[in-house]
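First the structure, in the form of structure tokens, and then the observations on it.
Every protein chain except one is present and positioned as in the full complex.
Here is subunit A:
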Amino acid sequence: MSQARFVRLAEKDRPAIHLTIDGIRVRAMQGDTLMIAMLTTGGTLRQSEFTDGKRAGFCLMGACQDCWVWTESGHRLRACSTLAEDGMSVTTSQPGASWANHG
């Protein structure tokens, strides 16, 4: 996993929670959105389906839809407006999707 992107500036004494991202267990904090949990432990959220680049969200307010991730059952989540919960497991590419436009 690449280097963390976001930097925590305050509210650092909240209880810890644990999530699994692409099979790797990471530590986050109660009250984090999924996006914050993922970007304080890694650098990106997902693979762009139109280029070979990665994406890490853009608006943080539910308007751009650049922050989609998936549960293991294929349910789509908007990382910037979904609360991270202890035990959650997400993947950064759509399960079962073939990247028709990719590359």
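Here, a contact is a pair of C-beta atoms (placed from the backbone, for glycine too) under 8 Å apart; a residue touches a chain by one contact, two chains touch by 3 or more; residues count from 1.
Simple rule for what comes next: contacts and distances are computed from a predicted model.
Asker: For the chain that is missing from this picture, which UniProt protein name fits: "Sulfate adenylyltransferase subunit 2", "Xanthine dehydrogenase family protein subunit M", "Sugar ABC transporter permease" or "FAD/NAD(P)-binding oxidoreductase"?
Answerer: Of the names offered in "Sulfate adenylyltransferase subunit 2", "Xanthine dehydrogenase family protein subunit M", "Sugar ABC transporter permease" or "FAD/NAD(P)-binding oxidoreductase", the one UniProt assigns to the missing chain is "FAD/NAD(P)-binding oxidoreductase".
Asker: List the subunit A residues touching the unshown chain?
Answerer: 2-3, 5-12, 14, 30-33, 36, 39-40, 43-44, 48, 50-66, 75-76, 80-81, 83
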